[in-house]
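Take a look at this one; I'll ask things after.
Just one protein chain is left out here, and the rest sit where they should.
We just call them A and B in the order they show up, numbering each chain from 1.
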Amino acid sequence: MSVLDKSIVELGAALAGGEVTSRELTEAALQRIADARTLNCFVTVCGEQALAQADAADARIRNGGGGPLTGIPLAHKDLFCTDGVKTSCGSRMLDNFIAPYDATVVARLKQAGCVMVGKTNMDEFAMGSSNENSYYGPVSNPWDVGKVPGGSSGGSAAAVAARLVPVATGTDTGGSIRQPAALCGITGLKPTYGRVSRYGMVAFASSLDQAGPLAKSAHECALLLGAMAGHDALDSTSLDLAVPDYVSALHDDISGLKIGLPREYFGGGLDSDVAAAVHAAVDVLVGLGAQVKEITLPRQDLSIPAYYVVAPAECSSNLSRFDGVRYGYRCANPVDLEDLYKRSRGEGFGAEVKRRIMVGTYVLSAGYYDAYYLKAQKMRQLICEDFQQAFAEVDVIAGPTSPSVAFARGERTDDPISMYLSDIYTNAANLAGLPGISVPCGFVNRLPVGLQIIGNHFTEQRILNVAHRYQLASDWHDARPPAAEAP
Amino acid sequence: MELGPEDVAYIAHLARLQIDEQDVPLYARNLSEILRLVETMNAVDTDGVVPMAHPVDTAQPLRADEVTEADRREEFQRNAPAVADGLYLVPKVIE
Partner (left out) sequence: MRNSWETVIGLEIHAQLATRSKIFSGSSTAFGAAPNTQASAVDLGLPGVLPVLNGEVVRMAVKFGLATGAQIAERSVFARKNYFYPDLPKGYQISQYELPVVGHGSVTIATEEGSTRRIGLTRAHLEEDAGKSLHEDFEGLSGIDLNRAGTPLLEIVSEPDMRSAAEAVAYARKILSLVRYLEICDGNLQEGSFRCDANVSVRRRGDEELGTRAELKNINSFRFLEKAINFEIDRQIEVLESGGEVVQETRLYDAERNETRPMRSKEEANDYRYFPDPDLLPVVIDEDYIAAVRATLPELPDQKRQRFVDDFGLSDYDADLLTADRDTADYFERTARAANAEYKLSANWILGELSAHLNAGDLTISASPVPAESLGAMLNRILDRTISGKIAKEVFEAMWNGEGDADAIIEQRGLQQITDSGAIEQVVDEIIVANPQQAEQFRAGKEKILGFFVGQVMKATQGKANPAQVNDILRRRLQDPDS
């Protein structure tokens, strides 16, 4: 057991009480990161800068100026821009890019006193579900290093699971927080679209992307979300709504809570052992007084097709700015402008990114827009309506986060479709802009299973409350992976 | 939709992506598979459905017309592959 096994709730108290310093925590984290280098969780480690931030946090605590997160070490997914620190997005394209500003999420957590120890590995530009699409190589699952950690926030999820850092940030465009959280046995929250500013997050699909916390427990996610959330004048799509106290709502009683179990989330594609673990978790919630109702989300199956039009379409346009002109990778000796564009982009992007850019380019191109893009936008409306009908009857929706536990590295790399289906239960919440959380709820073949709880717009406090009550009644989230042991 | 090598070449050109000749068939196959997956949407009648561009249904906020940005050229151009006299350099632009 290391100090990094503790929750940030405990660490916050220990820091405030002078039992531990931020420097000690930060040094411990840096040591763990160095020891666990083979997991490949990090693209960049900020040793010196982190220690300086830790010392500043310690001073702030000594002067009585700290808050609950002051002095807590954390890692940011490497698609949050960090002033003066490389921001690669897991891509060769940005391997040389030093962001000249902080993302709003980074700035807010810095303001709260968090210490950034490094930037985590990820699928290139957040496109992937296994973390095998990184220019910096794959990340290993701390439960079984031959397995993938999920993606795209795989570096963040694995780093938290392996106790390299107590908490980390991630982004979720189609499941990129929840799915790796499930596969690594930790808790990950995707907030409502518009809850957290997207400013400074390198965009994948602008109408789907949302930043959120990854931690061992819902309680920690609540603390972190409180610091991340809120309106930002720099993001037109961030909503100007008060941020509730997520922590104080955690303990609310859940008796009488109506949980909807969508028939479509327990269908053919679901591993039966995963299904059993999820049902067992739902039974725990019933034991806490919740009521269960079977519901239907009839267009759920079409969220993957709709998603694989909307996300690539937006990505094809968002990634046009990477052209080798103002920053990022430029090919050697371009003979003309077209050569500069084509080779810089062709050499700078990996295969999956190129695939999605091409799909997106195609579905937006003349003659195909209506059949693909417009159709997908209409599907999106219908998927949204399904959820709203469900929320007329139930408070939250529960089901599996992923249809299976972590799969072997290389198993799905040649088959994009099978990879896409990893996110079959998570895509829909992004299309509808809903918040969702994944909490550990058991093991199949010694690999973690995630329970997903989806709430209506801006009900993060509710799903955190349900997740927290579940974690008070279970200990799956305390399980330590083999890689968490000191080498 | 089944995409052939010419389709891949055209799309790659629109997207300004260099694709190696030997990779074209694989891209063609992958893209065709993805489009087939996507086309399962066609089973649903969406006549009269309002397309949804955004998960949140609010209006665009408006900013005050104020100059808030200072000159940060030097800092920004540290990331640039080629600059001269404050300009970003590219192969000759032909109009």
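A few points about this structure:
Heads up, the rule we're going with is that contacts are C-beta pairs under 8 Å (C-beta built on N, C-alpha and C of every residue); 3 or more make two chains touch, one makes a residue touch a chain.
Note that the structure is a prediction, hence the values are computed from the model and not measured.
The residue touching the chain not shown here, chosen from A:F42, A:W143 or A:Y199, is A:Y199. The chain omitted from view is touched by exactly one of A:L74, A:V325 or A:A484, namely A:V325. The chain omitted from view is touched by exactly one of A:A34, A:A233, A:V286 or A:A408, namely A:A233.
Residues of chain A that touch the chain left out of the display are 79-81, 87, 89, 94, 97, 99-101, 103, 198-203, 205-207, 233-237, 313-314, 316-317, 319-323, 325-327, 337, 341, 361, 364-366, 369, 373. Not every partner is drawn; the one left out touches chain B at residues 14, 16, 53-54, 56, 58-69, 71-73, 76-77, 82, 84-95.
Here is the rule we go by: only the chains that are shown with their structure count from here on.
The distance from the centre of chain A to the centre of chain B, with each centre set as the mean of the Cα atoms, comes to 23 Å. Those residues of chain A that touch chain B in the shared complex are 96-98, 100, 193-194, 207-208, 233, 236-237, 239-240, 299, 301-302, 304-306, 308-309, 316, 320, 323-328, 330, 334-343, 345-347, 349, 351, 354-355, 357-359, 361-363, 365, 372, 374-382, 384, 416-417, 420, 431-434, 457.
Only residues 3, 7-8, 11-19, 23, 27, 30-31, 33-35, 37-44, 46, 49-56, 58, 60-61, 63, 72, 75-76, 78-82, 88, 90-94 of chain B touch chain A when the two sit together in their complex.
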